[in-house]
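Removed: one protein chain of the complex. Kept in place: all other protein chains.
Coming up: chain A.
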Amino acid sequence: MSEKGGKGFKSSLKSSYGPGKDDNATKSKKTRKVQFDPQGGKGSKARKSTLSKESQPLELKTDKGLVHSATLSTKAPFALHVNICVMVFAELPENAKCLMDCEAFEILQGIKEQMAVLSEDPSLKLPVSFDRGLEYVKYGRCYMNPQSVRQILEPLKKHGVSESEMCVIANVCPESIDEVFAFVPSMKGRKDKISEPLEEALMKLSKLKRSA
């Protein structure tokens, strides 16, 4: 089902983590594995898909053979989550830029207001998904002012944070840097460099949060 040629609609979750395994030891030519180098040097290369071509549901492979899934789930509950998450940014099409939910809301709300004026003309149509899309961001966005959010997150780019990662941070509305690294594991490799500026950004973002 996946673009990688997986069979059927199964959750094919891959992980290179087993108990006590060194990340660097689990590289394989067939499976591109997530690696988190403590120095952060190789971590930036790890933003790749981790699906092996021979994917089976919940099968864990290391260089030393199969690891039982039960072991993984008790010892590293985020391991499965980590591998899926890294795939997000690899799939953005060309000429495409991701938007924060608050930015999308501003654009869609503006279009809706214009359509209210133009709706007398029956030849002007909105796509069927428009209302659902607007509803999603109306209730799900964390911040009211996308320009301020962007101003706060933009300086993180100098520390290697990508546009997509910035959008994910703005969308998940994290309260601590642990949450950021949990939801955006591609940033874990740069933890040392980025913790301080991220902490600062989160503090500023918390003041912008939309009240419930």
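Everything below uses one rule, namely that a residue touches a chain if its C-beta (ideal position, glycine included) is under 8 Å from a C-beta of that chain, and two chains touch if they have at least 3 such contacts; residues count from 1.
Everything below uses one rule, namely that contacts and distances are computed from a predicted model.
Taken from the listed names "Aldehyde dehydrogenase 1", "Response regulatory domain-containing protein", "dolichyl-diphosphooligosaccharide--protein glycotransferase" or "DNA-directed RNA polymerase subunit", the protein name that UniProt assigns to the chain not shown is "DNA-directed RNA polymerase subunit".
From the options A:126, A:144 or A:208, the residue with contact to the chain not on display is A:126.
For the chain left out of this panel, the touching residue among A:144, A:172 or A:208 is A:172. By the touch definition given at the top, chain A reaches the unshown chain through residues 1-2, 9-13, 77-78, 80-81, 83-89, 91-93, 95-101, 103-104, 107-108, 111, 123-130, 132-133, 135-137, 139-140, 167-168, 171-172, 179, 182-183.
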